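Heads up, one of the protein chains got dropped from this complex, but the rest are sitting where they should.
Moving on, here comes subunit A:
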Amino acid sequence: MSDLTIKNLKKGFDGTEIIKGIDLEIKDHEFVVFVGPSGCGKSTLLRLIAGLEEVTSGHIHLDGQDITDVAPAKRNLAMVFQTYALYPHMSVSKNMSFALSLAGADKAEIERKVKEAARILELEHLLERKPKALSGGQRQRVAIGRAIVRHPKVFLFDEPLSNLDAALRVQMRLELARLHKELNATMIYVTHDQVEAMTLADKVVVFNGGRVEQVGSPLELYHHPLNQFVAGFIGTPKMAFLGGSVKAADASGVTVALACGPEYCLPLDGSALKAGDRVTLGVRPEHLQIAAAEHSPFKVRLDVSEHLGADTYCYVRTESGELLTVRAPGDFAGQFGERASLIPDLAHCHLFDADGRTLPKPGASARAA
């Protein structure tokens, strides 16, 4: 069992609060990803869990035991750093066995554990090399190996892939996912890359400004973001946001007049809104369809297109100047500057109130609250 519970955790540096009261539960065997823009406190929270920073207030429990004031080495956690943080003067096998030899494990056991980790990570032929003779990906694997040999209760990863090139990052991402299944371990992973978050996580925690914005499975965050920040942060290309105001609203629907012209009636619970309120409509690229200019009142002008083969991401500009991304078929042939119109899939549009909160579906208000 390795359940990690964080209760009302706060951390400040020189009077500035970095972590502003976080409550979080991480269950045994879960792969949890902390994601958010830089400076949102996700790395600080990881370091607090590791014990590398002192908590200002609040508690961290591991398996029911309060570890808030326990020394880092005694927490039974292992961390993989962004810079790998390998010991440059030690061979790969010494790097991996350092913790065990400090703990006074016997030689045969150390060797067995190092061999086992080297097998899992395919490092067997590199055990006698020094870190400087390894490639970036190999170093990363040694760093992971150093964590594995300790059989920690929780693995902590601090942006482990951000120093690798794009191709290697994809490969290591797959290896990490495989490793999680193979070790069946609890892992906490910090990244600013939401693609990593979406692909690896059982549970994603979205941070912003030292607070948790939303916790949920990747698809839950994608389809049901609680607010405009999460909606904009999760998904590539980003969700487009269009400003507008409420024309009429009740518990079964909201009629919105967008600043760029068209009016739409969305099947959302608008009981908290009144006519004239400012709202923002959010729509993902795949929920927009490009049509001939006369087909829809939502007039746009085509900007540049990115042809990716299977899909084309076409950027379009509304009459009020907002830039939107539309996912079009791979053979989309629209030309720069051409007039067109958009047909949004209203069932999949999101509406955010003036405070950025997502409006619930009719009858779902209890869930969102």
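In the analysis below, contacts are C-beta pairs under 8 Å (C-beta built on N, C-alpha and C of every residue); 3 or more make two chains touch, one makes a residue touch a chain; residues count from 1.
Here, contacts and distances are computed from a predicted model.
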| item | value |
| --- | --- |
| Per UniProt, the name of the complex member that is left out, chosen from "Thioredoxin", "Sulfurtransferase complex subunit TusD", "Thiolase family protein" or "Mannitol ABC transporter permease protein" | "Mannitol ABC transporter permease protein" |
| Which residue of A:I60, A:L77 or A:L161 touches the chain not shown here | A:L77 |
| Which of A:G15, A:P88, A:G321 or A:G337 contacts the chain that the document leaves out | A:P88 |
| Absent-chain contact - pick from A:L102, A:A166 or A:A347 | A:L102 |
| For subunit A, residues in touch with the removed chain | 50-52, 72-74, 77-79, 81-83, 85-89, 98-99, 102-103, 146, 150 |
